[in-house]
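Complex shown without one protein chain; remaining protein chains in place.
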Amino acid sequence: MKFWEKLGELDRRIIFTIIGLAVIIPLVLKITMPIRVSETVRNAYHSIEHLPAGSIVMISIDYDASSGPELQPMLIAVLRHCFKKDIKVILLGHWALGLPLGEIALNRVAAEYNKKYGEDYVNLGYRPGYSALMVGIGREFRDFFAADYRRVPIDSFPFMRKVHNYDQISLLVGLEAGATGDAWVQFAGARFGLKMFLGATGVTAPDLYPYLQAGQITGLIAGLQGAAEYETLIKEAGTGTLGMPTQSVVHGLIIIFIILGNASYFVLRKKKK
Amino acid sequence: MIWNIIGTWIAAGLTIAIFSFLYKDNPLYKFAEHLYVGVSAGFGVIYVWAFDLKPMLIDRFISEHGIERWILLIPAILGILMFSRWIGKFGYLSRLPISFTVGIGAGLGITASVQGFLLPQIQGTLLPLTTINNIILVIGVITTILYFYFSHEFKGKTQYILRVGVVFIMVSFGASFGYTVMARISLLIGRVFFLLSDWLHII
Amino acid sequence: MKLIKDQKNYLIILVIGLLVFPFIVTSVQAEAIPISAPSNLKAYDKPNDGGRNIVLRWDLVAADTILESGFAGDEIYRSEDPNGQFENIGFALKGSGQYEDQSATDGKKYYYYVKAVYANGFAQSKVIGPISSRAQWFNAARLNVLIFTFLICFLVIWYIERAKKGQKLFVRRIAGLDAIDDAVGRATEMGRPILFSFGLSAITDVVAIAALSILGKIAKKSAEYQTKLLVPNYDPIVMTAAQETVKQSYIEAGRPDLYNETNLPFLTSDQFGYAAGVDGIMLREKPGAVFWQGYFYAESLIMSETGHSIGAIQIAGTTAITQLPFFIASCDYTLIGEEMFAASCYLKPEPQMLGSLKGEDTSKAIILAILIIIVIVGTLGVLLLKPLPLINNTFELLQKWFTAQ
Partner (left out) sequence: MRNQIPLIIVFATGLIIIITFFIPHEPFGSLEQRFLIWYSIVAGFTMLLGLDSLTRYHLVRIRDKMSGWGFSIVLLFGLFLTLGLGFYTWAKYQSPFTLGSPFMYLYTYVIIPLQATMFALLAFFIASAAYRAFRARTSEATLLLIAAVLIMLGRVPLGGWLEKQVIDLLDFIPGVHLTALKSLSIFALINDWIMDIPQTAAKRGIYIGIVLGGIAMSIRIILGIERSYTSGS
């Protein structure tokens, strides 16, 4: 019985070390694992796949670096998908500290596909007060975004001249780390009938499932695994695919921790009785 | 190039400083944390200035004419009134802009909740009970709502309704739990990946 | 020699063939899809808007439905005179079959036609009109929203008024309230203090108000049992409110002498710093009962783990959905979301909170009734589809009524 007591008193720093190693070792060894694509991600993929060339997709960067590892791979995968299909991209964001992440990804992916700023994509930037903004640009973009991220008037870009409100946007892709996803659904989706799918962090994703079942969003990319699935669909492996084996190892470890912890708890409780 | 290498070392140093909290709360961690608060606050100010006040207020004030131009003074004055809270006697004036934003938020929220959530979610639950999944979904929604219904004492047999409700709530919390664990690990993978590849070039 | 010449001829034929082939193929393809004009063009004023919009709809031409047919889309033309000059006002992408003219002047009469743009030609539809746009005074598509909004607002206001007039409104007792009493009792038996934390609540969070009334109850019990109560704080304003509440409870319990403000200190206003501070207090003071009541973020995990490791009974309560799972897994009892409001109304009925709670409850009852009735109709509709199609039609109609736009 001493064993269980010792086990229960294990210093947390030992656990921290084990977790650290469990993350480092699979990454260094570059283990790979097959990715199974779930229905929710497949539906998201098809919402873009079925758009004709020349349509406009709007991507909202509603996250910052604190959830970057989960959402940045999604952004890159979705951008690759759009540019592959000659779909034009409008980027904007509601999290002040996150927008440069969008610019970084845009610059990288646009270069891969030889896309030009102003012809194939624009970055509108950020305005505070997201619910007001979502309703407002549903009437007229220019009331809020007369100029882009670099303060160039949006009317100087040919494809933006005919964009006035959501009617010209074929699809919204919201990449969400918090409540802005709900706001997109409730303000832009319900009021203006804007079609959308969301990519979300693991923390936010479960709360978005009711929207999925009610048909308010067409698809959902959940967490790093979701990003890995999207990467699988567009056949461009990225950090999502790379991270999944590590993710699996740590999940396994945490499950073992829960089982061990509970085993010692029940053994000790029985002993007490 | 040399700047990028220096930058990567700074980033790696700050990453390790934050991780040092795992050993215990220490000055290195406190340094990184305070630096973070300061830098991000400064960043926010530049953002607001570059993306909001400059284009939406100042640029527009210059380009607009006639009455439209002077109407822009209303939000500008409301905004400036925010700062009156530091001037003792006029402190109450800062309540005016707060009231304006709170009023808009409340007004937008009511209709958006009904139109964007209640109606579609009720509609999504209006399913014929012809498949097992439909039956489970409808029972789940009803019993969960009843669990949070406080105007009736559930005694005798009706308390099983609450039991069923709790089962659904716990399964959904379990799902959130699993997804949250997944999310946190992904973030750690992201940081370790940075340390191993950008900084140490091991992978 | 002949062989070489033959080969040369052969090569020439091959090159010419390769050059010509694409033309043959494309011309065959283009011929396969006839150029036809968009048909069935309709124009109408966009309903439920502020004016200036006219919607055009037409049937897609055959080439529009085929991928890679070289069909570009449709150009939209408008004029105020059916026989005058028409102006190109826009372009509809392939596959859309509709266009919204957003530049109309209300009341002005317009004529339209649509021109299908093929890879090798055009075809234009008949001219239709006159049509004009106008603004509506009520958005009829939002009638359902209006009804629900009105109903919920009415119920909440009505119950708040009733509660204000002092009418007794029933709220059921939450099981967690017994757990609170037990925990305070256990801490006393063990001779250990009690720790209470609001997490990172601000006073503007409604949950902080509910947590305050739960704190009031705990403070009263602890005064009766003469058990030390510790409340480390994150927010200075919440701290002041907490001090007032505890002092009041001690007076009510007849032990104002036991109140000591140093037991309700301000720690720090940064998230993990606060968690580390509370951890330190727990390891030093070893409280027998710990209450996590208020709004929590990620720090909940760190604090409740330490609480568990010192063997305290932990009772949590929060509206922070993301933290609830971790509290449930690591605490002995957890008040889930609105249960906190119900608990606080049970302890200390304040008209606003009590009235709101009743208004919400009645709204829930109505929603439940709607759900149950329509689901029954729907089930019957599917089961009796053959003999009584009317039921299924009714169901579909009812279901459609909830469409929000």
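Which chain is which? They are A, B and C, in the order written, and residues in each are numbered from 1.
In this section, contacts are C-beta pairs under 8 Å (C-beta built on N, C-alpha and C of every residue); 3 or more make two chains touch, one makes a residue touch a chain.
Since the structure is predicted, the reported quantities are computational estimates derived from the model, not experimental observations.
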{"item": "Displayed partners of the chain not shown (whole complex)", "value": "A, B, C"}
{"item": "Residue among C:128, C:146 or C:347 that touches the chain left out of view", "value": "C:146"}
{"item": "Selected from C:176, C:216 or C:325 as touching the chain missing from the view", "value": "C:325"}
{"item": "Which residue of B:101, B:130 or B:158 touches the chain not shown here", "value": "B:101"}
{"item": "Interface with the undisplayed chain - residues on subunit C", "value": "48-51, 135-139, 142, 145-146, 149, 152-153, 156-157, 160, 203-204, 206, 209, 237, 272, 298, 301-302, 304-305, 308-309, 319, 321, 325-326, 328-330, 332, 337-338, 341, 352, 356, 359-360, 363-364, 367"}
{"item": "Hidden partner interface residues of subunit A, rising order", "value": "8, 10, 12, 15-16, 18-20, 23, 33-36, 38-39, 64-69, 97, 99-101, 103-104, 107, 125, 127-129, 132-133, 135-136, 139-140, 143-144, 149-151, 206-207, 209-210, 212-213, 222-223, 225, 244-245, 247-255, 257-258, 260-262, 265"}
{"item": "For subunit B, residues in touch with the removed chain", "value": "3, 7-8, 10-12, 14-15, 18-19, 21-22, 30-48, 50, 52-53, 56-57, 71, 74-76, 78-80, 82-83, 85-86, 91-92, 94-111, 113-114, 117-118, 121, 124-125, 133, 136-145, 147-148, 165-175, 177-182, 184-185, 187-188, 190-191, 194"}
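Methods note: only the chains that are shown with their structure count from here on.
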{"item": "Interface with more contacting C-beta pairs, comparing A-B to B-C", "value": "A-B"}
{"item": "Rounded Å distance between subunit B and subunit C, as computed from the means of their C-alpha atoms", "value": "12"}
{"item": "Residue numbers of subunit A (touch at least two other chains)", "value": "190-191, 203, 207"}
{"item": "Multi-partner residues of subunit B (at least 2 other chains)", "value": "115-116, 120, 123, 176, 180"}
{"item": "Subunit A residues touching subunit C - in the complex, by the definition given at the top", "value": "52, 54-55, 162, 164, 167, 190-191, 193, 203, 207"}
{"item": "Residue ranges of subunit B touching subunit C (in the complex, touch as defined)", "value": "21, 25, 30, 33, 37, 110-111, 114-116, 118-120, 122-123, 125-130, 138, 141-142, 145-146, 148-154, 169-170, 173-174, 176-177, 180"}
{"item": "Parts of subunit C lying in touch with subunit A, wherever the complex brings them together", "value": "90-91, 93-95, 100, 102, 321-322, 404-405"}
